[in-house]
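Shown here: the complex without one of its protein chains, the others still in place.
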Amino acid sequence: MDLEDAIQSCWSRIDNGHVATYIPALAKVEPYQLGVSLYDLKQNNQTGAGSTKIRFAIESISKVITLLYAIEQLGMTTVAGKVETRQTGFASDTILNMEITKETKPLNPFVNSGAILMTSLIKEQDQQSPFEQLLAFTRELCNDNQITLNEEIYHSELRTGDMNRSLAYYLKAKEILQGDVPATLKTYFKQCSMMVTCEDLANLGAALANDGVAPWSGQRLVSSAAATYAKSVMMTTGLYNESGTYSVKIGVPTKSGVGGGLVSAAPNRYGIGIFSPALDQAGNSSAGLALLEVLSRELNLDIFK
Amino acid sequence: MDLEDAIQSCWSRIDNGHVATYIPALAKVEPYQLGVSLYDLKQNNQTGAGSTKIRFAIESISKVITLLYAIEQLGMTTVAGKVETRQTGFASDTILNMEITKETKPLNPFVNSGAILMTSLIKEQDQQSPFEQLLAFTRELCNDNQITLNEEIYHSELRTGDMNRSLAYYLKAKEILQGDVPATLKTYFKQCSMMVTCEDLANLGAALANDGVAPWSGQRLVSSAAATYAKSVMMTTGLYNESGTYSVKIGVPTKSGVGGGLVSAAPNRYGIGIFSPALDQAGNSSAGLALLEVLSRELNLDIFK
Amino acid sequence: MDLEDAIQSCWSRIDNGHVATYIPALAKVEPYQLGVSLYDLKQNNQTGAGSTKIRFAIESISKVITLLYAIEQLGMTTVAGKVETRQTGFASDTILNMEITKETKPLNPFVNSGAILMTSLIKEQDQQSPFEQLLAFTRELCNDNQITLNEEIYHSELRTGDMNRSLAYYLKAKEILQGDVPATLKTYFKQCSMMVTCEDLANLGAALANDGVAPWSGQRLVSSAAATYAKSVMMTTGLYNESGTYSVKIGVPTKSGVGGGLVSAAPNRYGIGIFSPALDQAGNSSAGLALLEVLSRELNLDIFK
Partner (left out) sequence: MDLEDAIQSCWSRIDNGHVATYIPALAKVEPYQLGVSLYDLKQNNQTGAGSTKIRFAIESISKVITLLYAIEQLGMTTVAGKVETRQTGFASDTILNMEITKETKPLNPFVNSGAILMTSLIKEQDQQSPFEQLLAFTRELCNDNQITLNEEIYHSELRTGDMNRSLAYYLKAKEILQGDVPATLKTYFKQCSMMVTCEDLANLGAALANDGVAPWSGQRLVSSAAATYAKSVMMTTGLYNESGTYSVKIGVPTKSGVGGGLVSAAPNRYGIGIFSPALDQAGNSSAGLALLEVLSRELNLDIFK
């Protein structure tokens, strides 16, 4: 399929969205951008179209990476024992469902409470701070040593992050989160502020689609079980409160971020990275999801078909 | 793999469950039964082990059939416009989430409110009542003309069905459900009281796994889109409030019923029917899910892998 | 104080409200009506102004009467054991709070679920149906033998009462409500359709204010404990979801109905009946509450002062 054509066919969907405005550094991003990078596992090559080299904030897509790193560091059993894998029925930054049903675990690793908990599990190791480890791991998974922290975004997140503070202290009060809340949140806001490209995300998706093995090197980056677990929760909870809608409509494990990024892993077929910063009401890239729907249909990626 | 061995390895899990007790006809079922039937699409044959010929009440598995029939009769767009495809975070027979979030549609077609709404959509046609049509369609999908209504179970369901009455009148009050509540509930309780076998469910699963085409006849039974839609919502909402847990653990689109049945559709691979009436806390067949987990692992069926 | 002046000062508040529209018989009521009747316990006389003789549907004010009758028939201990006395935080016709907190009792006798439960407690006695007993008791409490059932309103309520059906079947399913749901609802809709005047309600209020003794006859109509209980729950839950607001603002035990009526009982001082059919957003008489606020201030009725 022609990726340039696909981008053209979805370009107007940018009009339906708005860039995130809760921090100035995101609010000033030019909305009329759309890029896609496709890592084809069979041909072991990467193609792309549009804004494939533009860097943007990884935001919630970092939750996939922290989840994988927590599994690598602590083991699947420990991690799976600390978080559920359910949809919540509510916005990702509310404690509502957990509080109503007296749950003792966050409902999944991608709602903010679950993601913050995952971040809190990362321990200092070999004198590397949790964030330093996460950054190194991100570079490895994305095959990109140029990934760095955007200090401006980090400090903005830190300044406006009161709802995440509320969630973290809730977890602390319920003795779910161990360790220091401010330190955990610093790491969390930093992990959200890493700058990536579509190509980076296509690599991440390709490693997940390839059972945890980097197709560019043949090196195993995460266990097969971790990769499968990640793809499953991406499918059921990766697109905020519209995850259920898109598991039917698109059928490809995908995680979004409010920076406008999307990472998809079509098992044994493709890794996909998409970027378009204008978001729909649910917080997912508007043109990005339209483009992903085209790709799913044209490349026959729906895993339920 | 040896299905007899698989059954043996899961037999003790029956001890963890209890047969449904809300109606006498279910409460008196012998718990120590376990059967599996496997329809292999590649070889186009059916194998099985254990109680494959025993008839049991289809219960909530009928929700898959009514959903498919509503799509056939009214079209995908109409049906998808009337129900969402989200997990609820609550028990399947509560109006909680819908009422909290002021949703105007049931959250998915497998919670009771959504299933009752699907049933209400079926219109009399060619002088056949909704249930007569559903029964005929069930026989076709299961390739079994011996499927009949169990009158004892139907009348028990009718007698004890006050929570479903509450849900139906709620939908009526909110002008979501059109038509007559008592008539709809009669059809609903009848559809739950059809008696099927593991083999029937394996056939149903095989048709879904085969993109909607009956592998035994080559005849298309439902559209490709309907089959894909059904498999997706089976994955995300098919196992009551544990759907999220098993989408990670098993990764095969599956729907359960409190009669002890499970139907699974592994896309392009297998249709699976399982029966074991002792249920776990969530209302899913205890030994049945254990067996399905073995099959998923041994036959490499996890679609997220 | 001059009641005519008080009415004039509140007349314009009718503009802020709308008559109930869920049934035609209420929708066609002329909104520009306002009447007040005041039963002064010290002087043992009744004065009034405005539409004091107009009959209107008692609607939810009947919940006070059914509560009192249930206490008379079954005793305080039994009744208090079946219903709580809490505010709900939600609309009066939702099961939300009860379902979230897994309560086994309706939260108070004035939300619909609690009121329907109270109605279900009334037993046939001396060959009199529950409604016949309630009607006779209402006539006694209101000192008015002309009170009758409005058949048009009753049949409209019956036709549109699906949310109450949903609540009643919920209570039945949870084994909270015993007995027949349709029969209970018929009685409930009938009790709501009795036609009363401001004077009737002033009498009812006076009997409650006078510790349960009819001031016009000296006859005890309800026990002191029942009268106290009723006044307390009127204060905390009598004005739908705005009860908390008005317990601060007005401070007089009051129950409203969507027919536009208000009954107040200022302990040992006054019984008050008010009628003005235009309702505010919460379902309380708009001008009626304004008038009650004037009365409370002028007559120094706030029991918290």
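Before moving on, here are some points about what is shown:
We call the chains A, B and C, going by the order they appear; numbering starts again at 1 in every chain.
Please note the rule applied: a contact is a pair of C-beta atoms (placed from the backbone, for glycine too) under 8 Å apart; a residue touches a chain by one contact, two chains touch by 3 or more.
Computed from a prediction, not measured in an experiment: that's the story for all the values here.
Looking at the complete complex, one finds that the omitted chain is in touch with A, C.
Only one residue in the set C:Asn16, C:Asn44 or C:Ser232 touches the chain that does not appear here, and it is C:Ser232.
From the options C:Val29, C:Leu74, C:Ala136 or C:Ile303, the residue with contact to the unseen chain in the full assembly is C:Ile303.
Take chain A: the residues that touch the chain left off the picture are 94-96, 99-100, 162-163, 165-170, 172-173, 181.
The chain not shown here touches chain C at positions 80, 84-90, 96-97, 100-101, 107-108, 211, 224, 227-229, 231-233, 235-237, 241, 243-245, 247-248, 251, 253, 267, 302-305.
Just so we're on the same page, only the chains that are shown with their structure count from here on.
A linear topology is adopted by the chain contact network, the touching chains following one after another without closure. Ranked by the number of C-beta pairs in contact, the top chain pair here is A-B.
Chain centre most remote from that of chain B: C (centre = mean of CA atoms). Counting only residues that touch two or more partner chains, chain B has 96, 100.
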